[in-house]
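One structure coming up, written as structure tokens, with questions to follow.
Removed from the display is one protein chain of the complex; every other protein chain stays in position.
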């Protein structure tokens, strides 16, 4: 059996979740997200955010694409589109889920190595859009979307988000953070972005369960900063198929995740395993495609070594860099051929697996 | 703690499911419904249907509204609508989920007591539609939808579905059965409709997990009778948010449900509990709003007795019948005032609960 | 050549329109509805409504179905549906155009003879909807739609609309009047509803050109009573294909129609021709299916007479009444068989045609 570093959703779930599902299994409780466990989870999330009683609205749904499409189609005006990095998840990996709700994903260039959308890029786009006297002929920018952590394993600081907030405020546009991997983003540099800062920085964000130890489920948090974007959200949640009859499945999971900081501890573990792996690879002078501090590592590897390691481990191809890209990374033409692969750790990764990976790296590299 | 006859999704899930989720929890397996448990479940469902290797396509998704909207939006031509009884689930209880995908639910009158759509009603509608020389001005009937069991607890025989099939074939329209409660429909009169008959009778149907002992999940079965309606279904499943990263959650559940006939045994148990309750109520001369053989009972009860029973049991108001309706049921004006309430049993109902309900009925009725 | 009473869009357009199109043909002017003729038309409509400078927003689009779908999809919240009589144009004769934009037409029973939606029906529906603790499972009522004149040729008084307004205000729902035949509605009983009263009674309405002497085109008027429903409307107009590059085609037409009251005079003429026809038929003891004062007449006629008249005139079958309906109209079973047909007059109808129709009626009736 090969050990997998393919992604952070290869195992089932944190044992505490299964335990609580079992313990509560025969309790007869209400449906559709109005049960006591959902309510308890909502309360805990609100407390961690330091929110007053009506300051946040929290809902749960089963998956990440679903959360994105429900939030975006609920918040956007009918004619508006959502701004995203051209490599954002909604732009590339959700099979046009946003467009299927009638809204365009308006793509902006992000930094090609970090995948991050930045405030100046947004500011320039919006200034040009509104300077155009025939702007109604072009797709209306009605929301800013980005992921934290990104698809590239990078993360945002409060300062970076705040700069985006300033642009958004100038044009009165809501910000939505796709937090499918919010846990590892927050655990990467806790001093640079704290969970409770999100309440002031963005209008709506998700807290990903699936990639951080849940069986399924994402929490959707509206911060009600200014406009009440959460208004009548249960209608959209139902209409788009996101409301489960057995809401307990999501409620119990998030109640468990937000008890004793389990959510954050699971993410810390994932990041610690990534740190171990990163340190080991750096010791071996491995080059990184992009510098990350979360649970995703993107490294350069020779095709030969890749093939050998794939016999015992699972991980994914990311891309084959061009000569120009290699040169930007300080690798000369005379050097070997390289591929970029992605290694992902998770709440379930064992440190022995990392050791084993590094050992076999040494074995194969020295062949 | 009151005992609930409110619905069939008040508890968690069949213990076998939790057991298998636990047993497989740390296995590292693939995502998005391509894992071995999903494949095993698909194979088992195919075998029970007596299907050849490519004869059926089976997919899983988390909820019933989701299954309905994904199937319907995938199968319908862009301009077409779906025919449903005006009291069908998609017409009334899914917050316009079908319309949100751009398609109209075209409502036909069903029998007011059984909630069933019948072949002559469909035949008349379609004949009139196509006789209209300006039919393109009216919503295009592109699919036939009905639930089995229905919202009213009634069920269809193979003969009834076959008659609908004839009409559908005449106009080349696919049939979709919403099987959120398919288990109890099949268990009601097994001789009148067998599971494997569906493969010849309809184009696509769902097998509801949520209301028959699963934590969540519906199987979607395309029968490929004629047109390949399943073509590229994974794209729609992804696009509409119905594809879970941890597909194992659904795969393991359906693999469990279709091992040793657990799915059918769970439904039989629910029906047996309903039989017990029905028999007990009939002994007490209780009048039924509609005659059912599944796990939903609709009975006439005085408001006073209802209030007393609600102190110890949970069940839902259904409607307040008009005088004309009462008279149709053989109840004279001089008689008491009546409400109609719904009692639902499930895989988790205990026979003691039924006994207790009937005992308290006697106690309160004799006050 | 048969004379047509089939509808009010059989001819081209009022000669004044062709004249102005010719006169301005080689002027080079701006596109997309921002030309001087569109602006002049907007100003004239605003003046007739007695509106202050920013009090109304007026836009033009080519057709009635287009106007309806653009307005409704722009105004409704993403999850909401629109309330309509079950015989409303958007419910039956626009091929599910509203649903194609993602919104349900929620059908309410209207008076079967007048086709009119009334305040008590709306009040009852909305009270029940909001009394339901699980209302989020049912389609959200987010707008009230009705036509004036209706599909049945009936019209609304200010008093009737005001009663609907009260219900709408109670639930904070906008009202939209489909004015495809607004001209004849206003001309029917001018003392009961004046054009400028609409500004206070409804949130948005259309002024139909196509059925009142234009080649094509409807004006859309937002009254900005309370919420600014017109905000960013040009984006929706463009997005839904309703903004013509040569906006002059619509601008010149509406500028012509609202010069010297041409729009109202055209409608008066249509109604006067209908009055002539109605009076003539009443003299002949013809029974009317519904009493109208606009340019649509619905009369009972024997199939034999109908066939004879159809040799020389064009008019449309409406329905074949049931015995019960005939009896409600005071026609006994022993009497002859009847069909209901529709006769429509227009701005182009000549009084000689009416005379001719009545003459031939006499000729054939006496055969």
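We just call them A, B and C in the order they show up, numbering each chain from 1.
Note that a residue touches a chain if its C-beta (ideal position, glycine included) is under 8 Å from a C-beta of that chain, and two chains touch if they have at least 3 such contacts.
Fair warning: this is a prediction, and the values are worked out from it, not measured in the lab.
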Next on the checklist: Of the residues A:2, A:137 or A:323, I need the one that contacts the missing chain.
Outcome noted: A:137
Checklist entry - Of A:100, A:177 or A:299, which residue touches the hidden chain? => result A:100
Checklist outcome for this item: Cross-chain touch to the chain not pictured, restricted to C:10, C:55 or C:157, is C:10
Checklist entry - In the complete assembly, which of C:38, C:66 or C:345 touches the absent chain? => result C:66
Checklist outcome for this item: Out of C:22, C:159, C:322 or C:366, only one touches the absent chain, namely C:22
Checklist entry - In the complete complex, which positions of subunit A touch the hidden chain? => result 79, 81, 92-96, 99-105, 107, 136-140
Next on the checklist: To test your reading of the contact rule: which positions on subunit B touch the chain that is missing from view?
Outcome noted: 32, 73-74, 76-80, 101-102, 134, 136-137, 140, 232, 234-239
Next on the checklist: Considering the whole complex, not just the chains shown, which residues of subunit C touch the missing one?
Outcome noted: 1, 3-4, 7, 9-13, 15, 18, 21-22, 24-31, 62-70, 94-97, 100-101, 210-211, 215-216, 235, 238-246, 248-249, 314, 348
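Here is the rule we use: only the chains that are shown with their structure count from here on.
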Item to check | Distance from the mean Cα position of subunit C to that of subunit B, given in whole angstrom | outcome: 42
Next on the checklist: Give the residues of subunit B touching no fewer than two other chains, as numbers and ranges.
Outcome noted: 94-96, 100-101
